[in-house]
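Yeah, one chain of the complex is gone here, protein chain that is, but the others are all in their spots.
Here the chain labels run A, B and C in written order, and each chain numbers its own residues starting at 1.
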Amino acid sequence: MGLIKMSKLEEMKISNHNLSELEKDLALNGEVESTEDIVTEELAIHFGPQHPSAHGVFHAIFHVKGEVVTKIEPDIGYLHRCFEKIAENRTYTQFIPYTDRMDYVASMTNNWAYCMAVEKLAGIEVPERAEHIRVIVGELQRIASHLVFLSTAGSEAGALTPFVYFFDEREGILTLYEKICGARLTYNYIRIGGVRADAPEGWLDDTLAFVTRLKKRMYDYDRLVLGNYIFKKRFIGVAPFSAEQALDWGLTGPPLRSTGVSYDVRRSDPYSVYPRLEFDVVVKYKGDNYDRACIRSDEIKQSIRIIEQAIEQIPEGPVKADGIAKVFKPAAGEGYGHVESPKGDLGFYVVSDGTTKPYRVKIQGPSFGNLQALPAMSEGTYIGDVVLTLGTLDPVFGEVDR
Amino acid sequence: MSDENIMNQGNSEEISAGIKIVEEKGIGYTLTVEREDLFKAASALKEAGFDLFLFVSGIDYPESIKLTYRVYSSKRQNKLAVMLKTEVPKSDPTVDSLVPLWSAANWHERETYDLYGVIFKGHPDLRRIFLPQDWVGYPLRKDYSDDHMTVMDDGKKDKDKAAAKDKPAAAAPKESAEKQDAPEQPSDIADANEVSTNGSDKNE
Amino acid sequence: MAGRISNFIDAWKSIVIGHSVTAKKLREPRSTFFYPYEPPKLEERYRGAPMLVRIAGETDEKEGACTACGLCAKACPVNCITVERNKDKEAPLKAAVWNLDLTRCMICGLCAETCPQGALKMSHDFENAVYVKDKLIYDMERVLRRPVMVKAAEPGSEE
């Protein structure tokens, strides 16, 4: 059924292209006799910059024909704060709070990727305990971000109640974060060579209790959202992407893995203690909206597995590398650190000229790369589908615009 | 891909004739080429299985802008990612666009054009991406100054603006918001000194 | 046809399951609380606006443990702290001016982390809304506080 619809749509497009301007004029002035010649005018809808489901400040022009979007012209930059320039005027440590403000749904992984790049630049070894804590908070962050994704995916499809359930679960993670680093959204927790402070007493037990509870609840939530017939009808088969397309458009993270490409930085370029932890890289093969949504739910389960193992394995010891001066001055050189953030491959490319400030910090935001594929992915689908496709790409505009 | 596999990689590999990737501290495998050879090298990399384009970054040096591309391979067994480096002189910052090879390069190249002014030949739609189309200058260059911008802040700057209006060529408001944020920044202070040679007394 | 019927049954099953999940949630306790009437539950390490710690025991004393070394001002990424050392010879290691511009402060906690004396801590203030912007520029009087609320958020001053 879907195939027939698409080909009809193609026909429509082609026949419209073949009409001469005069014919179009005639059609618009109502001087046509048979209904087959009626041409509807294309409508340009401005989606955003403020729109309930624009995920931030995103402006796009949708050219629609009836309900079908024929062309999308994205326009970004509304949240551009030029962090890369700011980084050149801050010391290495001072830039960490700024990374919080890029992907503000997943600040912890931003901190981590930046610190990893600087550690690679300066050749710093991170203590074991700090690495474990990083893995725990990083995976908690992935869960939190995916919970936000699931809630917004539901609410964009019109289900407003799951939205609250997922946010309620996320509150648990935010409270854990408040306990360990004192903030609920902009953590500024990971430091060059370790973490800011050790986990307080009982925190690891709280975390374990939380993930155990979440594991039970995810079963219900999956049935409520992803298993729902209407949800499936809205998501399955919409905006599919093949592996070749996904690679060509530079997708990373869940959107890429949903097409069958098993690219996960935790496996393909292992960092921290991930090689010692057992987990599966979730891969789906259809690459449609439903796969992009399901992959996140499955990754939550894998993250829970990782957290359980990391809590089991965590050694005692210091949480910060020794001998890092307050005014940190790495030798001239380059460093590239990347982590698998909830959105994809998040990389920081830091160039030092031997002073206290980085010479250049390049931020490779996965949302930027993923958002780029939106027009290719969703042209020819319905207005409602474009909104969902934007949602399943899960861009955060703090990171897209930086 | 297991852990050992990555540990056992060699230090360099010849991708195709004359194109050799070497390991560099901090950033992994690197391939440095002249800008004329960029497209050829990139094609060779694509042939060799590097099918995922991750980013392009500019770095501003006094004489030139260094470009660093990162590509990843979903097919290869080892040496999965390569940094491709090239350099363009500031007098003529043009380089071949890689959009024909990877569609993903589109926005990344637009970003580099926007912030560094590097012109990518053969790019289908080379416009500014973050900044407004009528923006002046390329902000990530080290010699960029936003003195031509008007800064609105609590009326104090209005006076500055009025002063700047009187003598638009000579005195621009020197104290931008960026400088207030980071007074210890050396290059900006140097800029400010240069400007203040004409009419520093008009401000404040 | 059989496929259609099974599809139909699946659809109704999933919808009924969904309703059972929401009905189950009806019995769960509410997760919201009455914020202005009920104080929020802040964790011990919660980071609010920075504050200076009074010397323990000296309740009436206006002096803090701050020695005006200025490291906090240097560590601040947004330059919201202004410190000036006392020029008076009797109390040379005290701050004459310690201003905090809360309109800029992003409460990252780097200042408290840097302070070698443990004199700067992150308070539990979170209701920072004011009608006049100038009120957000805190002077020393406003910032000096007894360390009643906060134990320690920083590793250096812990235990």
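In the analysis below, a residue touches a chain if its C-beta (ideal position, glycine included) is under 8 Å from a C-beta of that chain, and two chains touch if they have at least 3 such contacts.
What we mean here is this: contacts and distances are computed from a predicted model.
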{"item": "Complex member absent from the view - protein name from UniProt, among \"Branched-chain amino acid ABC transporter permease\", \"NADH-quinone oxidoreductase subunit H\", \"Hydrogenase expression/formation protein HypD\" or \"Quinol oxidase subunit 3\"", "value": "\"NADH-quinone oxidoreductase subunit H\""}
{"item": "Chains shown that the absent chain touches, full complex", "value": "A, C"}
{"item": "Chain not shown: contacting residue from A:Q94, A:T109 or A:N228", "value": "A:N228"}
{"item": "Contacting the left-out chain in the complete assembly, out of A:N89, A:Q141 or A:S155", "value": "A:S155"}
{"item": "Absent chain, residues of subunit A that touch it", "value": "43, 45-46, 51-53, 64, 67, 154-161, 164-165, 168, 224-225, 228, 230-231, 233-234, 382-385, 387"}
{"item": "Subunit C, residues in touch with the chain not shown (by the definition above)", "value": "15, 18-19, 21-23, 25-26, 28-32, 34"}
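Everything below uses one rule, namely that only the chains that are shown with their structure count from here on.
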{"item": "Approximate Å spacing (C-alpha centroids) for the pair subunit A, subunit C", "value": "27"}
{"item": "Centroid distance [mean C-alpha coordinates] between subunit B and subunit A, Å", "value": "24"}
{"item": "Distance between chain centroids, defined by C-alpha means - subunit B, subunit C (Å)", "value": "36"}
{"item": "Where subunit B touches two or more other chains at once, by residue number", "value": "181-182"}
{"item": "Set of subunit A residues in contact with two or more other chains", "value": "90"}
{"item": "Of subunit C, residues touching subunit A in the complex", "value": "10-12, 14-15, 17-18, 21-22, 24-25, 31, 42-47, 71, 75-77, 106-110, 113-114, 122, 153-155, 158"}
{"item": "In the complex with subunit C, residue positions of subunit A that touch it", "value": "90, 93-98, 100, 161, 165, 168, 171, 175, 178-183, 186, 188, 196-198, 200, 220-221, 223-224, 227-230, 232, 319-320, 326"}
{"item": "In the complex, subunit B residues that touch subunit A", "value": "1, 3, 6, 24-28, 51-55, 57, 59-60, 68, 70, 72, 74, 80-81, 83, 102-108, 111, 115, 129-132, 139-140, 142, 178, 181-182, 185, 188"}
